[in-house]
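Shown here: the complex without one of its protein chains, the others still in place.
In order of appearance the chains are A, B and C, and numbering begins at 1 in each one.
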Amino acid sequence: MAQIALATGFVLILAGLYGALTNRDILRMIVAFTIADTGVNVVLVAVGYMPGRTAPILDAAVPVAVASQRIIDPVPQALVLTAIVIGLGITALMLAYAYRLFRLRHSLDISNFTELKW
Amino acid sequence: MVSPVLIIAIGLGTAFALGLLGSTRKTLLFGVTLAALAAMATISLIWLVALATGATETAEIHTAGVAPPFAINLRVGIAEAALLATVTLTGLLAALSLRAQLLTLGRGGMAVLLVLVMAISGLVMTRDLFNIFVFIELVAIATAGLVLLSEDTRAVCAGFKFLVVSQIIAILLLVGIIFTYHANGSLNIDDIGATPVAAQGAALAMFLLLIALVIELKPFPANGWALDIYTSAHPGFSAIFSAATGSAALFVVDKVVAPAGAEWLPLLTGIGLLSFVGSNVVALRQDNDRRLLGYSSVGQLGLVLAVIGQRDVLGDAYLYVAGGLVLSHAVAKAGLFWMSAILRGRKLQDWAAIRARAPMVLAFATFIAMLVGLPPFPGFYAKWDLAQALVAAGRLPVLGLILLGVLIEAAYLFRWFGFAIKREAPESGLSANMVDCGITFAAVAGGWALGWIWGAIPGQHNVLATLPVLAVVAFIALEPLPAKLKNVLAIAALLGWFALVYGDYDPMRLIFAVVMIPGGAVILLASFSETGRRIGFYPSAMAMYAGLALLLEANTFFEFFAAWEVMTLGSYFLILRGRMSEPHALSYMLFSLGGAFALLAGFALASGGVQPFALDQLGTVTAELAPWVFVLLAIGFMTKTAAMGLHIWLPGAHAEAETDVSPMVSGILLKAGLFGLFVMLMQLGRQSLWGVDLTVVLAWIGAISAFLGAVLSIFQEDAKRLLAYSSISQMGYALFGVALMNHLGWLLAMMFVINHYVYKSMLFLAVGGVYKRTHTKLMYQMGGLITLMPFTFVSVLVGIIAMSGVPPLSGFGGRWIFYNAIMDADLRLPLILIFMAGPIGFLYLFRLIHTIFLGQLKDPHRQLKEAPFWLVLPQMIFAAFLIAFAVLPGMALQRVDGYIGSIFGDQPLIWQGRAITSEFGYWNPVAIMVVIAVVFVAVFLILIAKNHDAQKVKQFNIVFSAERPYRPETTHFAWNFFAPYRKAMGILETPVVTSFWGGVTDGVNGAAEFTRRFYTGNGQTYAAHVLLFVVAVYLIAMGGVA
Amino acid sequence: MIRKVVIGLMVALLGVAFWTLTSGYVPDAELNRTAAYYAANAESEVGAPNIVTGIIVTWRGLDTLGEVTVLFLTSAIIALVLSQSKTPKGASGAGLLPSGELLVTGARMLAPLIALFGAYVIMNGHLTPGGGFQGGAILASGVLLSLLAEPSRRFGHTVIARIESFSGTFYVLVGLAGMAYAGGFLDNGILPLGRFGTMLSAGAIPLISILIGLKVGAEFSSILESLHETEDA
Partner (left out) sequence: MSTLMLGLGLVIALAMVGAAVVALVTRSTVTAVLAAGLVSLFASVFFVVLAAPDVAMTEAAIGSGLTTFLFFFVMGRIRREGEK
């Protein structure tokens, strides 16, 4: 299972990167990056996964005493939560930038914004 | 002690709380923001001082009340505290620099700035991998926000490109972090380092982590995105981006690479070096100031990354070296960005506007010297220690590339400085106000303070604490005084110093000291002819003299090298003062730095990293290394004596310098190279490499310099250029003498030290006086000045007699010793060259007197007066000295002769009364003087007797008989005077060396032009570059590491 | 075309690296030492049955503070970005959903429910899945819904800004209180841990969750509003 999740996550990352680097439409670049971000999240969660164990929540079924035999690693999940929110922040920022760029040139083609160079 | 967590809490809390203050009271908001930044800076400084003085230990701060690795922890040690102070102070000053934008935009902008400074501080302190990621993202987002504060709409594009790359970095970083966690079971950096890992994929995870952090450092060539930010963002922000963010990112790499292990260091070294050299090459073709600073920033980050790669060999010196480079970079770059806020124009030439403000020039010079690593700034100490460690570890190629990079960086920075000093200043190019200037000078003060601190660290020799350098600082402070008063003080300072030290010197050093220190004071007499305040002259001149004074004082390699660099810097500023000297000063600086780097490498090779290493231990170098040390040092010293091949800087630099500067740089400065050669040869003696005796090579170079210098000299039309080429020739003689490695050869060289100083200074002053009156240096525009400027004529006459080596003046003494010396030696072939240089020398010297003083007086010159008194006075002193020295050479030479005898263990000269006897003959100066005087008086009387036969001719009675000449100079009989010889010797005039160095310059510039096409401006292409970079490094690294 | 091939090749090479990671990946059989520590000490140290919440609020509280700050920054910057450009007049909204009577009524009815649900998720974050982020996002979706339903109606910017500032400042202050009264910055032990598994337990975790929820909700709302607004900001 973990391998499947890992592979899926990596495929999403690679697909996202490819899309972000080949699509010249700025909005589509951002879409591609969100896909890559999702892929990263899947990879992160997959790394914490341990077959046959439950979510890291202690309750009647999982008392503290046996917790370390029953639950999966909670750390990657905590990291992913942070990563998701940060990803949203960056996506929102890029979108706002996209709007500003569009206002600047009435175009969303990244190759039109090259006056800074050399 | 307040907890450093408060830096984070204050930054964040204030950013959040700004919203509670309402959005209308912007001044209040700004005040609160500044107060918060000031509080953060204060906490950092308190910790810095406490840690530096040993009042407290490195602090480990736990959050959540749990020890690491289970909760995030922070650390504040000396390195962290220094960086925190840099970051917070930069933030505070940047807030002031950005005040107009922040006040317009209100609390949003201020909150973003606060969060940025907080996040960079957090990045410095945290010891947790994922926490690093969070702070990096915060920094990235805040950067994208603050970029928008620029009035430049292109900043929007730059910000977007930056965000795209940030996304890629985030992805790589997260994947790297999670797999590192998987392999180690911990996110704590120290914990990861403490547990050995065998898990599969750990190396790859570490690679992804490191490469993501390295891309944060904008490595060349995957850095187009960052350069656009430098170009378009508000300079107040760029200062943070370069100084604070860059330094923190470096520190993060340093933190992570510690647990990653030493096998990653070569990779970092490689990336760092590529980035350093590559960025600097591309920067050569920049003409936008901020983009140039961007390339320089990126290059500096690369340099420090390469230094991080050397942490395994730097040992205890690691923090000192890396810290010195980082802090120099941070302070200088922030200062330059803030300065660029004051400048209206964006072209490098527009910086000429600062010329009107001396403090601005001082600031600019300070920053450039810091970046290039010149004394007394920390980069200089760092460079020295780095070189020692690298050579000791056998990493010469690394050292070579670093020095190459520094040289290229120096090329564009000093070219820029030249623009600022020499180009035409744009109308109202400055928008100076109190705050921006204040910020800039805060950086200047920081730079000098750092220089002091780096020198004051135990075990170091504090360049700033030496008396001569303090005198230079004093002269900077004395700038508002009138020039005449400063001149009195300068002469007093030189003589005072000489009185203080002369008792300690051996006879040889004493000769040099007399030439350099009181000799300098005599030349300074000529400076009384200047009026006004002469801003910039005295600090520069005193820096040169300070360097020379310290050179003679130096006991260790470090002291010698520091003195050498101080001297170089001072003389560069002096030379740059000349009216047309911009390109020449630059080439002087570059050759000097190149030579200095050869010295640096040579010293490091000799000491093998042992410090301090005394100069007189040079002889203890192992036989294996000695020839290489010899070669490096000889190259370094010969750049200063302008030996043929390394000479092309000299003619322009000497000829275009000011009237009283030319004799200083020619008569005095060239001797520093000779002094170095003496010191070196005294210790190392003869060395041979691949069966070739290196002293013979030197002798050949000396002979060729003597010959070709003379040949080139005879074809000059510019009187000062003629003298400059003659200096090359004269130094060639001296070099030849030194390289003979026998008693008489050295005595000859010592004789040249004295003679060349006297007559070259005299001739330069004389020609300078003529220039002052005629406003031309071209000889064919002059003539017949003998009646109008008789004193000057006398000094030129005395000068050329002395120089050409005919009796009775001291030049003949030189020749006499010289012929004795070569009879002793077994070098027959170079002898021929040297012999031929003699008569050729006579040809150009003849022109000097014939064309300027004899012949017809030109119409525009009829009303001329004698040169100013203060120019004539030192000439007369020199003339008197020459005559005295000719009669009594023993007064100076006898002691030196004895001293040299004690080195070589022989005594070929016998000093008897007025006569000197060698095995080949004897020389009685007094007798010769009497004979010559009698002959001269006799001929003179005959001439006077026959004077009535002479006929006066109107000046233009034949020349204008036909049509008007197309090129007026061709009508002067002295133009192209030696055209007939050109047919024979023209081939020697082919500018082979100039073409060679020109080719090198063109090649580097071409490479720069080619490389910068790489930066297409397309954000997507930049992102592709980043990916390409990652993949390329991956392929290389997996070959080497995994 | 060449560009696509080159990029494809590079992505493929990166894929090789990732493939190495995947193929060499072996899931842990035991919890590693960090995770084991959390499992063993969730009750005694933070008192939160939901270990993930315990980690993000307390053990890795600094990350979470940073993350909240990311949203704060984003919303501030987006406001800056958009305030520099005037928005054209005209129809508003995404234009996907018709803002009919039904939707308006539905939204008005749903909004309190959504808010309640958000509050529940926030308050139970330390017991069950959920917490400040999730709850905050749910709160924001309530705002989103009413934005869609009634594009012309505007939430008070000042109210959102006040909530944003207040919760953020208070969060930092709670963190500092941890330094003064407990083991360190962001230590939840400033309040009694209470009885394990009840609503009012786990020290300051519920309090911090509320602050996070409010903060996140306010930031999201402000981002959404900024991007949605029709008039000049």
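Here, a residue touches a chain if its C-beta (ideal position, glycine included) is under 8 Å from a C-beta of that chain, and two chains touch if they have at least 3 such contacts.
Since the model is a prediction, treat every value here as computed from it, not as a measurement.
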| item | value |
| --- | --- |
| Displayed chains contacting the withheld chain | A, C |
| Selected residue (touches chain absent from view) among C:Ala140, C:Ile163, C:Ala204 or C:Ala218 | C:Ala140 |
| Touching residues (missing chain, whole complex) on chain C | 50, 52-53, 87-88, 90-96, 121, 129-131, 133-134, 137-138, 140-141, 144, 220, 223-224, 227-228 |
| Interface with the undisplayed chain - residues on chain A | 1, 4-5, 7-8, 11-12, 15-16, 18-19, 23, 25, 27-28, 30-32, 34-35, 37-38, 41-42, 45-46, 48-49, 51-55, 57, 72, 77, 80-81, 84-85, 87-88, 91-92, 95-96, 98-99, 102-103, 106, 108 |
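To be clear about the criterion, only the chains that are shown with their structure count from here on.
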| item | value |
| --- | --- |
| Whole-Å gap between the CA centroids of chain B and chain C | 54 |
| Mean-CA-position distance for chain C and chain A (Å) | 15 |
| Sites on chain B at which at least two other chains make contact | 130, 134, 137, 141, 144-145, 175, 179, 182, 187, 1024, 1027 |
| Multi-partner residues of chain C (each touching 2 or more other chains) | 3, 7, 11, 14, 18, 21, 25, 28, 32, 34-35, 38, 60, 63, 66-67, 70, 73-74, 77, 81, 84 |
| Chain A-touching residues of chain C, taken from the complex the two chains share | 3-4, 7-8, 11-12, 14-15, 18-19, 21-22, 25, 27-32, 34-36, 38-40, 42-43, 49-52, 55-56, 60, 63-64, 66-67, 70-71, 73-74, 77-78, 81-82, 84-85, 127-129, 133, 197, 216, 223, 226-227 |
| Residue numbers on chain B that touch chain A, as the complex places them | 130, 134, 137, 140-141, 144-145, 153-154, 156-160, 163-164, 166-168, 170-171, 174-175, 177-179, 181-182, 187, 224, 227-228, 231-232, 285, 1012-1013, 1015-1020, 1023-1024, 1027 |
| Interfacial residue positions of chain A with respect to chain C in the complex | 2-3, 6-7, 10, 13-14, 17-18, 21-22, 47, 49-51, 55-59, 64, 67-68, 71, 73-75, 77-79, 81-82, 84-86, 88-90, 92-93, 95-97, 99-100, 103 |
